[in-house]
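Here is chain A:
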Amino acid sequence: MKHTPGWGLLKGLFETARNFVGSYYQPGRLTTIEYPDERLPVQENFRNFPMLIYDGADPERGLRCVGCKICEKECPPQCIYIVLERDRSGKVQKRPRLFDIDVSVCMSCQICVEVCPFDAIKMNTEYELSTGDRFGALLLRKAELAKPNEYYRRLHPTEAAEVDARLAAAAQAKAAAQAKEQAKLTAKPAKPAWSTQP
Partner candidate 1 sequence: MRAQAGDLEMRGAFAAEPHGGGGRSAGSDAGWGAGAGHEWVRPAEPVGRLEGEWLEVAMGPHHPSTHGVFRMNVALEGERIRKLKPVFGYLHRNHEKIAEGTTYLGSMPYTDRLDYFCSLTNNWAYALAVETLAGLGVPERAEYLRVITGELTRLLNHACLVGFLLHDMGTMGTPLMYAFREREKILDLFEALTGARMMCNYLRFGGCRVDVPAGWLAGAQRVVDEFPRFLDEFENLLTTNEIVLARSQGVGVLSGALAVNAGITGPMLRASGVNYDLRKVDRYGIYDRFNFRVPLGEHGDVYDRYMVRILEMRESVKILAQALKDLPPGPILDPKSKLRGFRPRAGEAYGRIEAPKGELGFYLISDGSVRPYRYRVRPPSLINLTVLEELCLGHTVADAVIVLGSVDIVLGEVDR
Partner candidate 2 sequence: METAFYVLAAVTVAGAVAAMALPRLVHCTLCLAVAFVGLAGHFLLLGAEFVSFAQVLVYVGAVAILVVFAMLLTRSADAPPAWVVSRPGLLGVGVAVLVFGCLAATVAGSGLAGREAPPAPEVTVKALGERLMAEYVVPLEVVGLLLTAALIGAVILALEDRAKGGT
């Protein structure tokens, strides 16, 4: 292969010139966007930090979380902290009193979502969380973590539809079982406090 010295440099110059000109009319070349003015659409699968899902209107009562602490145990960087609710007699309720996630520690791995048997914890896509208060504002409390199911449906429509269907099926099965039970015993069943029926 005959190689004329200097030709390679000229080829390189031509290539950069083509990129220079191309950057003005070929939109595929400029990958950057002007961030605060324009934003990329958030991908449906995108995950950032976890959130807690509640059904209905009341974030306190509708919370799906039953405080089983599986996520706390499975969380690789140990950023979840749960304290269960106790009633007046000191009996442990199936509801978290404290549910904190330290997002300065969280590594967005989604393992808590995967291990949760109640579909109570899901991934949020909110990414503009920068703050000056490193220790306080990055510790998300239950109130900040709780998001309505509608919000979840908006963020991850496909996944949410699946979850809703699954929950509905489970609820139906449960209702059927309850009806059977009721028919059998005719006693008034106590409705569990953490019931997630909408």
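The rule is simple: a residue touches a chain if its C-beta (ideal position, glycine included) is under 8 Å from a C-beta of that chain, and two chains touch if they have at least 3 such contacts; residues count from 1.
Keep in mind how these were chosen: all candidates are chains of the complex that A comes from, given by their letters.
The structure presented is a predicted model; accordingly, all values stated were derived computationally and were not measured.
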Candidates 1 or 2: which touches chain A in this complex? 1
In the complex, chain A touches candidate 1 at residues 3, 5-9, 11-12, 14-16, 18-19, 28-29, 31, 43-47, 70, 74-76, 107-111, 114-115, 123, 158
